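Only one protein chain is missing; all other protein chains are in place.
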Amino acid sequence: MVGLDFFVYAFLVPLLPALAFVVLGLTGKSFRNGGGLLAVGAEGLALLLSVFFAYEESVSTTGIYHDSSFVWMGLPDGTNFVMGTLMSPLGALMLLVVNIVGFLVVVYSLEYMSHEEGLPRYYAELMLFLTAMNLVCLADNFLEFILAWELVGLCSYLLIGFFWKKPEAASAAKKAFLVTRVGDVLFFVGVFIFFTSLAGVVNPSITTLPYQGQVCPGGQVTWACAGFTFAPPNANSNAPFLAPGTITSPGYGSNLMTLAGLLILGGAAGKSAQFPLHTWLPDAMEGPTTVSALIHAATMVAAGVFLLAITSIYIGFTSTAALVILGIGSFTSLFAGTMGVVARDIKRVIAYSTMSQLGYMVMGVGASSLVLVGPGDAMFHLFTHAFFKALLFLSAGSVIHAVGTQDLFAMGGLLRKMPVTAFTMLIGALALSGIPPFSGFFSKDGLLALTWAASQHYAVALPFFLLALVGVFLTGFYIFRLWFLTFSGSHSRTPGLHGHEPSWIMRAPLVALAGLTLVAGVLPLFGGFANLLPGVQWGTLGYSYTSSGWVFSSSDLMVAIASLVLAFAGVGTAYVFWGNGRVFSLPENSWLRAPHTLLLRKYYFDEVYDGLAHGVILGVARGLDWFDRYVIDGTIHAFERLFSQASERGRRIQSGLVSNYASWIALGLVVLLVAIIYGIPWLDSLWGGG
Amino acid sequence: MSYTIPTISPYTPEISLLVAVVLIFLLDVAGVKSRILLGGATSLFLLLAFLEVLADLGTWPLQGLSTLPSGYLGTLQGPVIFTSFGLIFQGIFLAVALIVGFASISDPDEEGAPTFYALLTLAAIGMLFVAVSADLILLLLSIEITGIATYALVGYTRRDRRALEAAMKFYIIGALSTAISFFGASLLYGAYGTTQLSAFSTLPANHELALMGFGMVAAGLAFKATLVPFHMWAVDVYDGAGPNVAGFLSGGSKKMGLFALFVVFVAAVRVFGAAEGYVLFLALGSLAVITMTLGNVLALEQKTMKRMLAYSSIAQAGYMLLGVAIDTPAALAGATLQITADVLMKTGAFVVVGAAASLGIGPLITDYKGLGHSRPGISASFAIMLLSLAGMPLTLGFVGKFYLFFAAVEAPGYFILLAIAGLLNSAISVFYYARILRLMYMPDDSKAPASDGHSLTHSTLGSATGPATPRWASLRSEITAVGTARWITIVSVAVLLVLFGIYPTTLVGAMNSAAQQFWTIGF
Partner (left out) sequence: MIPLDELLVFSGLLFSIGIFGVLTRRNFIMLLISVEIIMNSAILNFVTFSAYSPSSSVAQAVSGQGIAVVLIGLAATEVALGLAIVLALNRIIGSVDVAKAMELRL
């Protein structure tokens, strides 16, 4: 290595919150305010470090992957289990997201949570979560990734259930854990398939499988690696497209790769709340709002997208998997938006918007796999989304903190009472809707353009592109419905509702996030930031900035105009229905009643899943229980009895008389000698004298 | 005939221990009976010898201490050969002696202290020579030097009836086995004309004589290694001897027997004709399976802690014998790992039994009820040792078993059956280890009456469940009651088990390369 290889110290980033976790877990009660300041300090240092590492990564001249690992356990057959850190562009970007949002949320918690019980537990769990999340960003192999991923899931469970005395919180925590578990199982199977089918071709083992692209012959790291034959599907295309069945390297079953890709999508769908594993996310809002902002908006749910992004090079091996990913993402973006339109709970509206935006990201990964570029656009949206979504959540938290209710229809007229919060939330809402010059516009535009490009080559993708466009309209509509219902009007709908601005400890993170929301969109134009987003096509209104300067594309312009028009239409419609303190409610006998109920009941997914759980799963469980009780336990008990009796009888051989012991030795000697002397001729005859 | 005087530098560990023995004798003559002084001096010398062995192995950062000319590794020097595998075992033997010697400082002070430490050190010297023998006679003689020292060690107080009975049984069976193995050695001498282990790599003209010789040597060594049916003395002797001595027998003397089996049947007996080799390894493989099964099954219904540990120790010997029976470098490395783990966990467990006795806890397993609440330090350590014995992940016991069974699966032929037998046995063993864990951490009767009928055990801890004392204070009183040296030993053994369980790479690497070298080069 050239010079000072400081990337070796990347392990410090997860270590700092881990130390805070240990200290808080052991001695948290002896701190004032539950040790919040310690948590802020540890996370602040981790933030500084991750900014440093991200900067160094973006301007690195020593290659883009910096792996520092050691052999943790070696097997006699040569397989080595490795542990260590991998600093990569995507990982560094994710590290930034996690620690910036994490730090601001911990600061915000100082006041927001100050009246709650069990603060040491809260901060300790938060620190454990940040440890795990940093490990996810830095894991250098799948084994370590899975360990960290599981830890993230555990922390999410613990934090959703933080108010464990509330039955809703406890059941929401359980639901989140179980639903993501389904995805995790799929993910593990997918990794196993990758391991077995890629083993010996890409790399010897699961433990060293480089999952963020690979080094091609010649030492150059690219997303579409040489060694596989990528045949352009049509002559007009200038991008190398991967047609099904053109992989010529040995060991690749195209179908197997498709399956593995879909299984990995399952894992990502569980964590990122994609259809049909989305049901846990709205319920997860039972946790503290800070937790919702950190985990269920900005970081953990993004881990699913991160997983897809880092494995996208493998998923790109088959277009089928990539198309399914694109389809699931775009469908979820619209599907979640429809439910957001009718929700009454301020946090749930934002939760649906999270699902919807994650859908855009998943769609982007699928599209970039189809076009065989890096997942930079999806990651860019993840980056900007983290800030404006955390901003929305923390602003909502500030509102809830002030008025003590989460029901949108009970609020109204808070603009004058809480101007700063209203303003920051407006910025977040504008970014979410994709209105320029806020960051959401730039990243969402890139995703839509990418999907349009993919649909040019795969016509199947075109309807999904249209779904995503409809989603843009809905986004603008439901988020401004929320904003108008909360802030507009001259007075609140509930008499005696007193809003007030929170103290500066809570306002500072809001302002910081608002600032980030403003600038994040144009960051790829500066310095080496674009290096953290492999394959990103930063662009606006048809112009995109590439290494060879500005490039104009008329189709990109059309996409941008369409999405802008739709976003403004959404905001405008919201104003018509809800602006100026208006409250729109459906007439009693409207034909829209039935769809409205359908949406309010979340398409009855909970009911269907519950029915499934009660009918099928419970039945199977009863059967298994019976099997377990009578067959397995019965067998075990029978063996236990058998062994106990054998043991009881065998004990009696131990007579205590030393002469008997000598007799056993003599007997053993005789048997041994007979076996050796007569065994050899016997074996010889058995083998026919060979 | 000319000869060169061999350099003494490789023998520094042995010489250090000899110095220690002479020093103990001198102190005894001078009237010093203090355990702190004698035990401290012995432990220091054992530690010194241990560091010298590490230095001989070339382990950083002790290279400056290195005493072994590099050319000695793997080359024959008369009846003595220095291999890295042997040196690893020297380290293992010294570790056992160190654990027992240091923990014994906390034994009640009595007249026998100089005798105890002198015998312990002498036994360690014998073991060191076992590890470097290249001649069958030197091997058996060194084993017998250790044997004589340990016979005496079991009964050295000369007052305890049970200990003397144990010494008597140990002595008779030991002398018989020694005589049998020397008879076997004489047959081998007749068949080969020499007792050099290197000569055994080919089949002699009179191969029936040789096979009988090997069978008898194996029987003699099986006594030391407590293989069924040569194991029966072990239970009574471990039961009757003091807990620390039992730990030494189980951790040290038994491992010596296993090492001798490795030397004779892995390194020496190698180019046997197909049938001959097959029969030997088949015999050893069935011996291994019988041993582990019988040990585990008989451990199930034991009432006293020491006898239970004795049977579990016999079962462990079965696992380790797999290293010989499978006969691949990986299996040998796995067996060595398992031996290392067992040295820590089994010796540690016997030391815990001694500590429990000093706390006034009876010999029965049920007497340990509620220990987890009243004595958190040693209970946690004991729990770690039991989990390691059961082969639970994140402990060294798991690593050893994992490598051993992995080697069995990887090996060609039907050795996978051995792995399956081992796994089934591990499952059986969980029953009796889990029972102790449950007893130790069972909720107090006073707080929650146990729902099952047999909670009326004679718990000696009734008085210990008084008003809650601060945690640190109770830990301090625990250390005082158990004895500082013993407490430190127990806790550090448990910590080592976990540390090596989490990060076994260094250990595994050393064992793998040593076993590979030993297996391929042999003598």
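Remarks
Letters A and B mark the chains as written, and numbering starts fresh at 1 in each.
We adopt the following convention: a contact is a pair of C-beta atoms (placed from the backbone, for glycine too) under 8 Å apart; a residue touches a chain by one contact, two chains touch by 3 or more.
Bear in mind the structure is a predicted one, so any value in this text is a computation, not a measurement.
Only one of the listed residues, A:490, A:597, A:645 or A:663, touches the absent chain: A:663. Only one of B:47, B:175 or B:424 touches the chain withheld from this view, namely B:175.
Residue-wise, the contact with the chain that is not shown comes from B:165, picked out of B:14, B:52, B:107 or B:165.
Although one chain is hidden here, its contacts on subunit A can still be listed: residues 651-652, 654-659, 662-663, 666.
Interface residues of subunit B with the unshown chain, by the touch rule above, are 137, 141, 144, 148, 151-152, 155, 158-159, 161-162, 164-169, 171-172, 175-176, 178-180, 182-183, 185-187, 189-190, 193-195, 235-236, 239-240.
Note that in this section only the chains that are shown with their structure count from here on.
With centres set at the average Cα position, the gap from subunit A to subunit B is 49 Å.
Subunit A meets subunit B in the complex at residues 70-77, 640, 643-644, 646-648, 650-651, 653-654, 656, 658, 660-662, 664-665, 667-669, 672-673, 675-677, 679-680, 683-684, 687, 690.
Of all residues in subunit B, those touching subunit A in their complex are 168-169, 172-173, 176-177, 180, 208, 211-212, 214-216, 218-219, 222-223, 228-230, 232-233, 235-236, 274-276, 278-280, 282-283, 294, 297-302, 329-330, 333-334, 399, 403, 406-407, 410, 428, 431, 503-505, 508-509, 512.
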